[in-house]
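See below for the structure under consideration.
All protein chains but one are shown in place.
For subunit A:
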């Protein structure tokens, strides 16, 4: 909640033991890391804007575990959360991001020329390609904690910056609360419209407050570059198109992001970024690049193969249903994307997706032809 959390002072009348959450049924990163001692040392702290440890962990307390994936169980309310509560968040980051240490440095690389290949994924199998990330505007609280005034200011600044994009990036903003019925239907048909969050993971963190105030969608006229404003992060930036030309998607992604960052800087704003955590976002799982690059790909044979999971693991890829993070696959079509976010650059991650998907399609073709895939098994990346 905005403007400080003075209610936190009241809890100091009770002991840490009396306040400590019951995590006995829980299976998320927060529950694995938090101890009574840690809670005791953190509970009297708050960030300058008033975010407290209880605010950080509420979503993890309210959501003991997810059937498909191990959830983080924490959110940040502002940039300083990651500093003030580093005793809790550093081990969670380490566990979630493959051993990333508090002393490690994260590399940012948004130069699309560094990507090798990626323009020739077989469109008979690869139905669509997409790269997304998030950006937070420095100086503003994040969605779990921001006030209505802050959220509206974020919207205002974002719409102004996006309004200055031109060429193939030129587009239009649709505020959720002003949308006409026709606009809404069009955006649904284009698979662009995001809805009020229903996932309890998001609701419990306070991100859906005041919906749909100051939320909206911007997209270019070509419908290949899309920005969500004030959903789970200040900005979610998405480049996508049908078919397998990931190189083109990534090109547009980098160009668009760089331009947007320039436009913000012209107005005296920058994105939250530091050399340890990279780009700072609401959920610790999206730190670093915040990048999820993926495809919708037909793998009806490979997905039934006993080694499918192992192959994905070695390629550092993740499978999801085509409806997004909380869904299962339908009809042999999978959403395949990079599993990592932090500790690898944007180029490195998209390279993994491009190379990995190429291999998966080759395996699928082999299995179609009744041949073995044993010689194609990759090394652990």
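Here, a contact is a pair of C-beta atoms (placed from the backbone, for glycine too) under 8 Å apart; a residue touches a chain by one contact, two chains touch by 3 or more; residues count from 1.
Please note the rule applied: contacts and distances are computed from a predicted model.
Novice: So one subunit is absent here. Using its UniProt record, which name fits best from "Creatine kinase S-type, mitochondrial", "NADH dehydrogenase [ubiquinone] 1 alpha subcomplex subunit 13", "Small ribosomal subunit protein uS2m" or "General transcription factor IIH subunit"?
Specialist: The chain we cannot see is, by its UniProt record, "Creatine kinase S-type, mitochondrial".
Novice: Of A:61, A:74 or A:110, which sits in contact with the chain we cannot see?
Specialist: For the chain that is not drawn, the touching residue is A:61.
Novice: Among A:104, A:168, A:213 or A:248, which one touches the chain that has been omitted from the display?
Specialist: In the full complex, the listed residue that touches the missing chain is A:213.
Novice: Of A:45, A:105, A:177 or A:191, which sits in contact with the chain we cannot see?
Specialist: Checking the options A:45, A:105, A:177 or A:191, the one contacting the hidden chain is A:177.
Novice: Just one of A:167, A:268 or A:331 touches the chain that is missing; which is it?
Specialist: Here the residue in touch with the unshown chain is A:268.
Novice: In the full complex, which residues of subunit A touch the absent chain?
Specialist: 1-4, 6-11, 14-15, 18-22, 47-50, 54, 58, 61-62, 79-80, 138-141, 147-150, 152-153, 155-157, 177, 203-204, 208-211, 213-214, 267-270
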